[in-house]
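For reference, the structure discussed in these notes is given below.
Omission of a single protein chain aside, the complex is shown with its protein chains in their original locations.
Moving on to chain A:
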Amino acid sequence: MSTERVVDARGSFCPGPLMELIANMKMMAVGDTLELLSTDAGSAADVPEWVKKVGHEMVGTEQDAEGTWHIHVRKAK
């Protein structure tokens, strides 16, 4: 059964949301999904770019009323 993990990278300038995501993806099994919380507008662009390049899967991206990005990614390989 796949499980969802939440990575709260709000307020993280270093290592930052994308590096937090990459490190967490390594701990996941194929098929698992992850929700990344980010306050960095750049994440909405650089996360999909990396996910596509490596061959994982973007599930969806939305921004809430407080401005936090919720980015859902599935580990595909």
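Quick note on the criterion: a contact is a pair of C-beta atoms (placed from the backbone, for glycine too) under 8 Å apart; a residue touches a chain by one contact, two chains touch by 3 or more; residues count from 1.
By our rule, contacts and distances are computed from a predicted model.
Enquirer: One chain of this complex is missing from the view, so tell me which of "ABC transporter permease subunit", "Cytochrome aa3 subunit 2", "NAD(P)/FAD-dependent oxidoreductase" or "Carbon-monoxide dehydrogenase large subunit" is its UniProt name.
Expert: "NAD(P)/FAD-dependent oxidoreductase"
Enquirer: Can you name the residues of chain A that touch the chain not displayed here?
Expert: Contacting residues on chain A, toward the hidden partner: 7-20, 22-23, 26-27, 42, 46, 49-50, 53-54.
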